[in-house]
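Apart from one protein chain that is not included, each protein chain of the complex appears where it belongs.
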Amino acid sequence: MTPAPPSFDPGLTQQYTGPLLRAINKDGSFNVRRRGLRGIAGSVYMHLVSLSWTRFWGLVALAYLVANIIFALLYTALGPRALRAAETDMGLNAFGKAFFFSVHTLTTVGYGDLYPLGLAANVVASAEAAVGLMGFALATGLLFARFSRPNAQLVFSDHMVVAPYRDGHSLQFRIANRRKNVLTDVLADMMLMTVEQDSTGKLRRNFAELKLERKKIFFLALTWTVVHPIDESSPLAGKSAGDLERLQAEVLILIRGYDDSFTQVVNTRYSYRWEEIEWSARFEPAFDVSPAGHLVLDLDRIGATSAVTNVSRDA
Amino acid sequence: MTPAPPSFDPGLTQQYTGPLLRAINKDGSFNVRRRGLRGIAGSVYMHLVSLSWTRFWGLVALAYLVANIIFALLYTALGPRALRAAETDMGLNAFGKAFFFSVHTLTTVGYGDLYPLGLAANVVASAEAAVGLMGFALATGLLFARFSRPNAQLVFSDHMVVAPYRDGHSLQFRIANRRKNVLTDVLADMMLMTVEQDSTGKLRRNFAELKLERKKIFFLALTWTVVHPIDESSPLAGKSAGDLERLQAEVLILIRGYDDSFTQVVNTRYSYRWEEIEWSARFEPAFDVSPAGHLVLDLDRIGATSAVTNVSRDA
Amino acid sequence: MTPAPPSFDPGLTQQYTGPLLRAINKDGSFNVRRRGLRGIAGSVYMHLVSLSWTRFWGLVALAYLVANIIFALLYTALGPRALRAAETDMGLNAFGKAFFFSVHTLTTVGYGDLYPLGLAANVVASAEAAVGLMGFALATGLLFARFSRPNAQLVFSDHMVVAPYRDGHSLQFRIANRRKNVLTDVLADMMLMTVEQDSTGKLRRNFAELKLERKKIFFLALTWTVVHPIDESSPLAGKSAGDLERLQAEVLILIRGYDDSFTQVVNTRYSYRWEEIEWSARFEPAFDVSPAGHLVLDLDRIGATSAVTNVSRDA
Partner (left out) sequence: MTPAPPSFDPGLTQQYTGPLLRAINKDGSFNVRRRGLRGIAGSVYMHLVSLSWTRFWGLVALAYLVANIIFALLYTALGPRALRAAETDMGLNAFGKAFFFSVHTLTTVGYGDLYPLGLAANVVASAEAAVGLMGFALATGLLFARFSRPNAQLVFSDHMVVAPYRDGHSLQFRIANRRKNVLTDVLADMMLMTVEQDSTGKLRRNFAELKLERKKIFFLALTWTVVHPIDESSPLAGKSAGDLERLQAEVLILIRGYDDSFTQVVNTRYSYRWEEIEWSARFEPAFDVSPAGHLVLDLDRIGATSAVTNVSRDA
């Protein structure tokens, strides 16, 4: 007997045995862990690049301190004759002298009020100066990479809405660009992920595309309301709020655009689960006109909605 | 009763209550302000990258001066014994000594004619050397980012022209590449934005695509005259100069190309308002042939036009 | 008489005289050597960028050592009066002094316990400081380039499988992303390369596209099983394992995707030869669900297969 054909696996798996968390987290990452992770250097780099600024500077300061302590211990271990001081009383104890000599070397300041004596101290200092330069090269590269990354640029509305649309209704969300620069040629894709039990009782994820009224805009200067019309061909046709909960529906979103200021492609993932869909609502404008005639976009109102009465949660 | 379907919002808003300034400024930015702006680090970076060179170097000099003053004040606050001078008379007062010691430390020059004494001064100097290195890393990254940005590369003609074209006429503008390098696979998009009052008296922006005779060229080595033929299908068919003023017409333009020298995509926005359209004119060639047989492009003549007689402003 | 038309050459050559190694190596490089190689600077750069980290740091250390030895020899050659020491007994011999003075200069530490005397020593030291700074600039650029390269990111299954598929069977391989970041808009291409003898006895490579069930996925967050259905239109239709060996079949693979974290395109080549095809097998799931509901991807199980019984090696 022929076994069932292999199922389509879009990268998010279809078959599993227990309840799963949401597929896409709010920061655009996927709920996937890795075992046997390789490629450490790349992963460490990525981690340092995506750290918050507070943590990044904290880490830089810590590395600076730790490196100096380690080298200070080395100089101390070489004995009191390893370092020569310009004068008898530097106002520092032996470790202090070693520590600040290490600072002079690591940063290549090298005042010369402290300097190494003998082969061993000179070898350690030579190594430390090189380590300092390489560490600084790393920091330069990381800083540049951090600044030039166009990440976390889009603001999404807190909820999707099921809003009136032509004769029927539609599923919508809204995005804006958090920064002043303009995104061009912005593309959106929307997919519905649902969970169903097959005849053998196994849970199974299903995926379906949600067609958009408009898949691309030229400029994202203000806001963009992305609209999936719920017509007969839509996988959502006839579904109520209760249905979506039962199906553990999650709407997966992929936005791509071109950021002129960073001359880079911006690529953002997002998702809404069934409980983040507001039925019978519409988005309120998120901008005002200033007295001088400027449009003023209020980023805190991207998710602002108002209720409408004619859309039933029960479809 | 079903409310009206949500209107299409291309990112530039349709409904508003007062008179608006032009949508796209002459530097390609949009007339949009932001409230609740987040993502400070990225915005500061963007600002520093797009500053003029004069302002950029002024800012670097200012930061250098301010940082040294702050650290000099710290060293001064630590008292006269915090810094040790190589000789009694350095030709500087106490603040002067502190200031130049700070310079030696921040730049990591560290001559050693001045050096810190005691724990406090050494700690401050250690911090300053690290700050100096990080500040320098920032400046390196910014300089690289500024140089490698292919911004402001295109020159646009001052005006659009309504010029004769085949049996009828067409709307045209002209661009050239300001730099010697070549843009390839250059794409153009043109849109018309007009303002109309709807039945309820509300102002409303309308958007329409303006089809181009040729949407793409292989090389932008010299000039490109982008042409929208005003045929029957054009939103401009039958419109006079007066009509366009009444509609507050603004032509939105998006140009994309590939810059081989910077190995980056170039993406430029521009717009012309109704008062920047020259009726009954055509572009004059903007180049000569040199005696040696080179084409010589005159960037100051990109906007050069001459009058033609057969196109009526009154259509 | 008209000679035969020139044959199509897809860049991997068709005609040759001896047995060839596989076309694509396991690291994605091609089995092609070059004679008359030019563009040295770019090639050296590429080599330094693709070196393993161990070798890279080893090379940096070696360059540091060699540069200091060369400059130390220069200072020594200038005689004992070229360098001035802060005190009579530095605990170093003449070469030691010259070597560590070189370190102070190359790293720009410049303690000042050793300094150059006279024109010759000063000129050499001036050159060395400049060399040090340029060498460091090179290292900074290389480090940044190494970190920001999204190379070697994909894990491929060890083997392809010929697995049941609908009513017939299909040729499959599986990939996963080694890193935590997500690839989007991932595209796959598969080609079959076979070797046949033409009527004149010459060996000839033939190339044919293998059509895919799904050429593109939105996200590569977990795994992707790329499937070529072996239907009637497939160049593999009716071929047995023995046929593929006789034809020295090699399946060439090209994967492209967009890496959001590195804001770069990822482009990977891979190939499987006939002996790396497992007949009558299917891929086992490579993930588990953690108690907390996370999907856990096991990178060591990307190639895990289990036997199925209905596919014949003899077709």
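Going in written order, the chains are labelled A, B and C, and every chain counts its residues from 1.
What we mean here is this: contacts are C-beta pairs under 8 Å (C-beta built on N, C-alpha and C of every residue); 3 or more make two chains touch, one makes a residue touch a chain.
What you are looking at is a predicted structure, and each value in this text was computed from that prediction instead of being measured.
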| item | value |
| --- | --- |
| Contact set of the excluded chain (shown chains only) | A, B, C |
| Hidden partner chain, touching residue among B:E209, B:E245 or B:D260 | B:D260 |
| Residues from subunit B at the interface with the omitted partner, ascending | 53, 60-61, 64, 68, 86-87, 90-92, 96, 100, 103-104, 107-113, 136, 139-140, 143-144, 146-148, 150, 152-153, 155, 163-167, 170, 172, 178-182, 184-186, 213-214, 217-225, 227, 258, 260-263, 282-283, 285, 287, 289-300, 308, 310 |
| Contact set of subunit A toward the excluded chain (per top definition) | 108, 110-112, 140 |
| Those residues of subunit C which, in the complete complex, touch the missing chain | 2-3, 5-6, 8-13, 15-21, 28-39, 41-43, 45-46, 49-50, 84, 104-105, 108-112, 114-119, 122, 125-126, 129-130, 132-134, 137-138, 140-142, 144-145, 149-151, 189, 191, 252, 254, 256, 262, 264-269 |
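Here is the rule we go by: only the chains that are shown with their structure count from here on.
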| item | value |
| --- | --- |
| Pairwise touch network: line, ring, star, complete, or other | complete |
| Candidate from A-C or B-C with the same interface as A-B, over half of contact pairs in common | A-C |
| Distance between chain centroids, defined by C-alpha means - subunit A, subunit C (Å) | 27 |
| Mean-CA-position distance for subunit C and subunit B (Å) | 38 |
| Shared-contact residues (touching 2 or more other chains) in subunit B | 108, 110-112, 140 |
